[in-house]
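First up is the structure itself, then whatever we jot down about it.
Apart from one protein chain that is not included, each protein chain of the complex appears where it belongs.
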Amino acid sequence: MSEPIRVLVWGENRHEQLEPAVAQRYPDGMHGAIAQGIEANLGSRVRVRTTTLDEPEHGLTEEALADTDVLIWWGHAAHGEVADEVVERAHRHVLEGMGLIVLHSGHWSKLFVKLMGTTCTLRWRTEHDRELVWTVDATHPIAQGIPHPMIIEEDEMYGEQFDIPTPDELIFISSFSGGEVFRSGCTFRRGHGRIFYFRPGDQDFPTYFHEGVRRVISNGVEWAHTVRPERSLPTLLRYETEDFYNGHGYGGALSAEATAAAEQRATEPAGAE
Amino acid sequence: MSEPIRVLVWGENRHEQLEPAVAQRYPDGMHGAIAQGIEANLGSRVRVRTTTLDEPEHGLTEEALADTDVLIWWGHAAHGEVADEVVERAHRHVLEGMGLIVLHSGHWSKLFVKLMGTTCTLRWRTEHDRELVWTVDATHPIAQGIPHPMIIEEDEMYGEQFDIPTPDELIFISSFSGGEVFRSGCTFRRGHGRIFYFRPGDQDFPTYFHEGVRRVISNGVEWAHTVRPERSLPTLLRYETEDFYNGHGYGGALSAEATAAAEQRATEPAGAE
Amino acid sequence: MSEPIRVLVWGENRHEQLEPAVAQRYPDGMHGAIAQGIEANLGSRVRVRTTTLDEPEHGLTEEALADTDVLIWWGHAAHGEVADEVVERAHRHVLEGMGLIVLHSGHWSKLFVKLMGTTCTLRWRTEHDRELVWTVDATHPIAQGIPHPMIIEEDEMYGEQFDIPTPDELIFISSFSGGEVFRSGCTFRRGHGRIFYFRPGDQDFPTYFHEGVRRVISNGVEWAHTVRPERSLPTLLRYETEDFYNGHGYGGALSAEATAAAEQRATEPAGAE
Partner (left out) sequence: MSEPIRVLVWGENRHEQLEPAVAQRYPDGMHGAIAQGIEANLGSRVRVRTTTLDEPEHGLTEEALADTDVLIWWGHAAHGEVADEVVERAHRHVLEGMGLIVLHSGHWSKLFVKLMGTTCTLRWRTEHDRELVWTVDATHPIAQGIPHPMIIEEDEMYGEQFDIPTPDELIFISSFSGGEVFRSGCTFRRGHGRIFYFRPGDQDFPTYFHEGVRRVISNGVEWAHTVRPERSLPTLLRYETEDFYNGHGYGGALSAEATAAAEQRATEPAGAE
């Protein structure tokens, strides 16, 4: 009935090229496995594409982002190689209303860090910990159909303190065999966009073939898709008294006189002051 | 008994130089009026200094920030002139535990925008609106001693939608003669730092001589002052199983083998792939 | 495709019987006007029924509530006449997963007060104030299609402080001609149920014929309808180690020995101690 949700899965795709074990584990790339999980769950309700770091503009051109309802981000070893200009662009699209799902090591991506404003650091260990993902918010759409707890037999450990702003909604908390805990499913609203961070998933484990993990990501896609009719960036505007609906563009912080004074001051030789 | 809270009031100090009416309204600068209000309320419990945009490094050297418990920020016409390097430095100090109070038009400062991750835009009008500041959270220390409502006879109007993350605590909501509303007192925790945004205050009105406004800012100073014993930046560390207290430094995302492969790949001529 | 949402609009229906002006304003009762607004917006996506205080068990029998996905509550003059037993029953259904929309003066209903745990008091005035309803959370489904601001030409004033727990989501803030502000659209999750409080609406004004107000309530119905497959009350259960999915019923706080001791103690003559 309604249009399918347009999903773009962004994969860093470096471990797959550099580490044979990862390539074997994820023969279609990690982005490929993630995309297949969404298609398996949502079928005709989505149109899923993938792209990677090595594409021109990392595959995140203005056109590609404008054609995306929900962007999914997996990166790890090459956060620093993502061009600042592309990060700015994706950031703007989120604030305009594009949904964003950040997975696992994407916590340290430039895009997520810019949206959060914090360091997004944590404690970690790769040692075959079992992860139990407990649902804290049973009414949340992202938690529907997920066992309580969801068991992931082996995965990398992430532990608190996770340096993020307090989430708008805390959906999942994970524990690990070693005893650590982590806020592993969190939502954030920023501008007109909805963001879902989900912890599980690592290049060293087959996490993105786990049925429950795939279901959570799929639920996240449906949740992050905006209900607003069109995208727009929040903008600063002046409104006259009793005219609530017609804002004027911003004309600068200074009066005409002060602007002239400022300009004059700037052109005077420094010694004149 | 305890050490006084070290407060640094940062003023842009441009309107005062460019607009005679502002200079007359705030003969010691807006930063001067703000500083005096804090001293009047907190006396020996604080040590207050001021600095401005035109100082070297805008007066926000590493040394100055390390000597500051709570930074207060007022800027408006010259947000763009604040050096990115100084913004990075102040941002880091907030995440390490320095308190921050952002006043009025500081909503659009580089520092606040970086901490929030959003556009921080709003609607506005300068037309002699009366502002009523209503307390929503009666138990909050920042609201103590403030009339409900607090009346500001004339001030600039700021209206929703204010594009910020949902505040951790919403303390005040303002209304204006024209009917607009604004979340005018908000707290945010970021890293180890506490941030308080407070709306009232404009160069065109004597808002920083208003007794209630001064009391709110002073309450904010006491609230934003960290209770942590020392400043530190949240850091990503590896922890071995059962060793909860000794983290290792991060050694990079790739194994030694993969790093070597990546390096080789980087040095090969492009045509070889 | 999916089953229609089963909506039950509960109206106190006393003003309509006791005040001719109200009866004239709302010829089908206030509950009738509310129901018609939902049908007008949601059509075949809902099945709407109404009931009132004067029905046996106030029309809120176990059977009626079990057949309801979202309950809408309007009451004012006769909160005290609602039987405690019925309040307990409706409260339980909310915790089990029934959605609840509380309108206007329903803030002081026994049901809402029991769910909030606070006094739910506020300041008020009936004096033909104009109300402006501003959207604070532009991404929320309940805000879709609502003008910013939504103008209600005349309505009763409600002002802060509204003694409620901090809402999970703050969607709307209202201002009134007199300058008061109010958190007029708030969500709360309690147990497995979702609750939406919406302020506008009074017996002395034709608020429930206002197109925007009707749209908000209709959006609220879709939002409050649970996504969980079946209703259940959260229950305290014991789980053995590594058996995460099979809880035992609670067997009492004391050991068998201690229970016996407690019973003996209770039957001994008081002087024996």
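Lettered A, B and C in written order, each chain numbered from 1.
One rule holds for everything that comes next: contacts are C-beta pairs under 8 Å (C-beta built on N, C-alpha and C of every residue); 3 or more make two chains touch, one makes a residue touch a chain.
Note that this is a predicted model, so its numbers are computed, not measured.
S.K.: Going by the contact rule already stated, which one of B:6, B:49 or B:189 would touch the omitted chain in the full complex?
M.R.: Of all options in B:6, B:49 or B:189, contact with the hidden chain holds for B:189.
S.K.: Looking at the whole complex, which of C:58, C:76, C:183 or C:214 touches the chain that is not displayed?
M.R.: C:76
S.K.: Which residue among A:23, A:78 or A:170 touches the omitted chain?
M.R.: In the full complex, the listed residue that touches the missing chain is A:170.
S.K.: With the missing chain put back, which residues of chain B would touch it? List them for me.
M.R.: Contacting residues on chain B, toward the hidden partner: 1, 97, 132, 137-139, 141, 144, 147-149, 151, 168-169, 189, 192-194, 226-229, 244-245.
S.K.: Going by the touch rule given at the top, which residues of chain C touch the chain that is not shown?
M.R.: For chain C, the residues touching the absent chain are 14-15, 17-19, 76-78, 95, 105, 108, 114-119, 121-125, 127, 129, 159, 161, 163, 165-166, 168, 177-180, 188-191, 233-242, 244, 247, 252-255, 257-258, 261-262, 265.
S.K.: Contacts of chain A with the missing chain: which residues?
M.R.: Interface residues of chain A facing the absent chain: 130, 132, 134-138, 148-149, 159-161, 166, 170, 173-175, 177, 179-181, 183.
Just so it is clear, only the chains that are shown with their structure count from here on.
S.K.: Nearest whole angstrom, what separates the Cα centre of chain A from the Cα centre of chain B?
M.R.: Spacing between the chain centres: roughly 25 Å.
S.K.: So, what's the distance in Å between the C-alpha centres of chain C and chain B?
M.R.: Each chain's C-alpha centroid was found; their separation is 38 Å.
S.K.: Approximately how many whole Å separate the CA-defined centres of chain A and chain C?
M.R.: Computed value for the inter-centroid distance: 34 Å.
S.K.: Using the touch definition from the top, which residues of chain C touch two or more other chains?
M.R.: 132, 137-138, 148-149, 169
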